[in-house]
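Reading through the structure tokens given below for one structure.
Every protein chain except one is present and positioned as in the full complex.
Showing subunit A:
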Amino acid sequence: MAGTFLDSTELVLNMGPQHPSTHGVLRVIVKLDGERVLGTESVIGYLHRGVEKIAENRTYTMFAPYVDRMDYVAAISNGLGYCLAVEKLLNAEATPRAQAVRVILTELNRIASHLLWLGTHALDIGAITPLFYCMREREYALNIFEKYCGARLTTHAFRIGGLQYETYEGFEKDTNDFCDMMLPKIDEYEELLTGNRIWRERMIGVGILNTEDCKAYGVTGPMLRAAGCAWDIRKALPYSGYEKYEFDIPTGQNGDTYDRYMVRMQEMRQSVRIVRQAVADIPAGPIMAKVPKVLKPPVGEAYVSIEAPKGELGYYIVSDGSTQPYRCRVRPPSFVNLQSLDKMARGSLVADLVAIIGTIDIVLGEVDR
């Protein structure tokens, strides 16, 4: 294989697991021909904690804090998915008030998650400024979580059957203020990025994934919508009262990195819209449905999927009639979406690979579980 200096021999390189642009501990083995990527292979598992196994040794109530630690950027969505799955097993439903508060917090969490994605993604591509702005606005959302449930990141906000905490005084005002503040800020990010020539050059036509490929890989969430398929579980299989709220599903056409960016920006605006509708009409009533103190769901299984910020988040729980789940399987959106990395990165440049990893919006805590 010894070649002269000018020979373009293939080179295998490790990108990560401590590469700053892999968003955690993802290791990508890249086969290169010069600057061009011939193929990639993702190595995962550096953050594996065995969450699914932990579920088998905890009661249903005890396991709820652990799901927050999978997708820690969108912990509230995780909690919602888990609670809905157990409620389905129990044949219980959260009260209308609990559902409305759940929707508000989940949508705020979606905005917070997308903000973090935008900041880090822009940082990967070379725009440092948006990161500071995104973190600044995310702080306001986290403050609402802190005031509501006492934690900022791994919130443990919801309990099976409803909510543990009543909304605090000034919750509606804080959320409305956040919405009023957020829309101009999203415009500001767009002013910074959307028209910027470097941003456009780095994104348009990079990492194209069309609808067929998305479906073949099981890719969901903003990546699927950017490819032109208007699939959103909030609309398709409404849960937690989402059918009551009016919102659009933003879609793209080309399925490239730029479209995914645009879809996520639009999604933040739609989330603001949902939050506004939900805050305007929080029904009065109890926050906790009538569920027993010791949860013993009947023998059976339940699968519930929700639209997490990153895609379809599913919880499959098998009950054997005891207080502990027999099996808890999580269908994490990041894990499934990560598969498409090789398809998107093949033939692109190394610098584009960084942009593509960023655009998948992976959280390694969720990929490895």
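By definition in this document, a contact is a pair of C-beta atoms (placed from the backbone, for glycine too) under 8 Å apart; a residue touches a chain by one contact, two chains touch by 3 or more; residues count from 1.
What we mean here is this: contacts and distances are computed from a predicted model.
Per UniProt, the protein behind the absent chain is "NADH-quinone oxidoreductase subunit I"; the candidates were "Tricarboxylic transport membrane protein", "NADH-quinone oxidoreductase subunit I", "LutB/LldF family L-lactate oxidation iron-sulfur protein" or "Methyltransferase domain-containing protein". Which of A:Arg136, A:Lys173 or A:Lys296 touches the hidden chain is settled by the complete complex: it is A:Arg136. Contact with the undisplayed chain is limited, among A:Thr61, A:Asn176, A:Thr211 or A:Gln339, to A:Thr61. Summary of contacts with the chain left out: across A:Asn196, A:Thr211, A:Gln277 or A:Gln339, the touching residue is A:Asn196.
In the full complex, subunit A contacts the hidden chain through residues 58, 61-66, 69, 129, 133, 136, 139, 143, 146-151, 154, 156, 164-165, 168, 188, 191-193, 195-197.
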